[in-house]
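Take a look at the following structure, please.
Taken from a larger complex, these chains appear in their original positions, while the remainder are omitted.
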Amino acid sequence: MASKNYYDVTEWPVGNPYEDIGEVINSIIADIKSRQTDTDVNKGGKPGAVIYIPPGDYHLGSQVVIDISYLKIMGSGHGFTSSSIRFNTSENEWADLHELWPGGSRILVDIPLEVNDEEYKGAAFYVERSGNPRISSVEFSDFCIDGLHFIEDGSGETNPENTYTNGKTGIYVASACDSFRITGMGFVYLEHGITIYHADALTIHDNFIAECGNCIELRGWGQASKITDNLIGAGFKGYSIYAQNFGGLLITANNVFPRGASSIYFDGVTRSSITNNRLHSFYPGMVVFKENCSENLVSSNHFLRDHEPWTPFVGIDNGLDDLYGLLYISGNNNSVIANHFSEVINTQNIKLVGATPVIIRIVSGNGNYISNNHVVATEIHAKISDSCFSAQVDALLTTEASEPLTVTTVLVEKESLQNTILDSGSDAQVVMDKTVNAFRATPTPGA
Amino acid sequence: MASKNYYDVTEWPVGNPYEDIGEVINSIIADIKSRQTDTDVNKGGKPGAVIYIPPGDYHLGSQVVIDISYLKIMGSGHGFTSSSIRFNTSENEWADLHELWPGGSRILVDIPLEVNDEEYKGAAFYVERSGNPRISSVEFSDFCIDGLHFIEDGSGETNPENTYTNGKTGIYVASACDSFRITGMGFVYLEHGITIYHADALTIHDNFIAECGNCIELRGWGQASKITDNLIGAGFKGYSIYAQNFGGLLITANNVFPRGASSIYFDGVTRSSITNNRLHSFYPGMVVFKENCSENLVSSNHFLRDHEPWTPFVGIDNGLDDLYGLLYISGNNNSVIANHFSEVINTQNIKLVGATPVIIRIVSGNGNYISNNHVVATEIHAKISDSCFSAQVDALLTTEASEPLTVTTVLVEKESLQNTILDSGSDAQVVMDKTVNAFRATPTPGA
């Protein structure tokens, strides 16, 4: 390429990208900065650059540190494959496998971690810049960040590759950022896929983020961002999507699959949308609103909660019982409209604590509007399988030979008042003080 | 490019990409495989590669056979244009046309077909690998697959270019696959655009798939996939989107235009979502659920059914009459909430069999929840035009000078019980046994 603002990591004279791509990219960033010397206010002078990572396996020993705007790092392949299935396959079978690892334009995160290191030190890509303006328009596109292994973490998990612990993060943005884009990426076997503080106008679109302890964490506060059209599935301990003190977040068109302690967890989030997603979990607490989450919209989502069908994780869950609610709300004036909930309780590994499972639960706050949600609950004798994929498909497709299950479709706790519950369950299915909340039962046949 | 994992089809020494790009790509794949010899389990060694197809016309005589993971094939242009309009224009006018064919990074599928060939032999790209793991992360991006011509098929269609028959498929995936991506592509004049068996975590996003016999077919079984943000429109015989025995499919943000025997056809699909799409068809049977499709969500979609306005296809339809239903459901516990239906019946070419047209029809299965759907039905004297584009725009915009049409908004057949129908039509518009199904009529003015 003739342009000085196009870099290929395999052509850069400093370092060896196959041995330490971090050193190479940091050297490229230093070169970009050394050339951005124009200070004339009538010119631009700091347009940034693109760094291309062709398909290949690139070890990363040095953390990449980004402190310039308009940097795009791009590859040609998200490279996801399931490492979890491989690590739960007998090593005797490995020689017969076509390939053992993820691929594409793949970063192998080798960062050496010390005990008690701060979290950000385990990040492959670390973005931080103080002063003004906020760092803008950094883009990550079409490559794979692979944390390689999980490790023994004292939890008693016998296979260390199933702990979802390794201290590694794919992309960590520490300071306020504007108009960042993360698209077409693959993230696998990281304790944290994407961690971003203080985001404005962020796009996380069309990525594959799975088999990570946590997938997407938006921390601190932020606004006016979107998480759209991703395939996402965290480990049993973490969040598939987490947001804190956010306003105007749009979470839509995502297919969020198990496991994930929560599919989506909001902490003090307001005036945001969870619409039109497909959410699948093995535990209660699929979507959680904590710390006064208010004026959010949850609509047109498909919630499915069933049970772990794969042998290595049977018996593991997020610790919540079936009274917790698939959708747990603490906050005011939220809207929950036109969602479908399927709850499939497995008679083998039920965790009911002797009570009726809860679908939507309002714990505190006033004025929530719960309307036209359809709950389907069944009890089933499900199969456990040594094959992850076929077990899941089998479970998903099984709707026959099941018994209807009695559930509480909506539970409003006493601390919560002035809610409106419409057409989301029968009189018996909606449990609340009907003198302080508004209610209309879903009509029943023949009634 | 310095990387050995980046290939440009115009630079490869074997074959001539303009004469047979299939030979070139197969040779490149052989080269990739010959270099992926690392068997050390602690390394990777099989990251795949990217094959770049610059804009240009590339004939494909040899089928491309893909049996490696992490292969990305990408171009720089989806290149769609309407071949149908051209083939229905007098040849006398061709000399005056700016261009005659689709373009961009365009594959011209020349595969020679024998009578009674198996279907997969007509595929431009054929993906198949047995053993473990499933083949992963193959990506197709930003190029055009053009089947060139349809052929005389004995149907009596006078113009062979209007048959939607030629035995050709764009991409055919025969074995179980994981985390595939098809994005930014164009497909035109293929009998089958995309045919995929046994998909897991598949992404079909932001493509242009039109003037194909069938556009997207997910066969066998599969799970946790998404078909999002595409422009799609099949021929009158086939499906725009078809899925079989699938769980957790998310179909959203698509603009599905005519013709298409069905916009979306589900065969034994469960716990999936059709949300937030714009669906337009010229026939009944726009969305069909067959073979016990259960616990699916259909919400926030806009359905428009009107009539064929373009001369070459006037009189052709999918064979279904207006009692069939625009949305046809066989299955249990589905949710149909917050959709808009526009039915525009053309008095010239009506196919009513003397009865009242049906919008939503539940044929069998129990426990479906049909709520807050708005049906608008009008009778109109529409125009037929020799110009495809202006005819469609004209029809779309015509809402004046029409008469209200009497329709059955919801019909529940006797075989189906325990359904709930709310605010989706008046007492007269909802036809069912109201003693075995629950019902609340949409309030009427002054009532």
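Every chain is named by a letter (A and B) in the order it is written, and numbering of its residues begins at 1.
We take it that contacts are C-beta pairs under 8 Å (C-beta built on N, C-alpha and C of every residue); 3 or more make two chains touch, one makes a residue touch a chain.
Predicted, not measured: the structure shown is a model, and the values here were computed from it.
Number of identical chains making up the complete complex in this structure, 2 of which are shown: 3.
FYI, only the chains that are shown with their structure count from here on.
Separation between the centroids of chain A and chain B, computed from CA atoms only, is 29 Å. Contacts from chain B toward chain A in the complex involve residues 1-3, 5-6, 39, 41, 43-50, 68-70, 72, 74, 129, 131-137, 139, 176, 178-179, 181, 183, 200-201, 203, 205, 221-226, 228-229, 245, 247-250, 252-253, 268, 270-273, 275-276, 292, 294-297, 299-300, 332-333, 335, 337-338, 367, 369, 371-372, 417-420, 422, 435-440. Those residues of chain A whose C-beta lies close enough to touch chain B in the complex are 8, 10-11, 54-57, 76-82, 85-86, 89, 91, 93-106, 108, 184, 186, 206, 208, 210, 229, 231, 252-253, 255, 257, 275-278, 280, 299-302, 304, 337-340, 342, 372, 374, 376, 389, 392-393, 395-397, 399-400, 423, 442-447.
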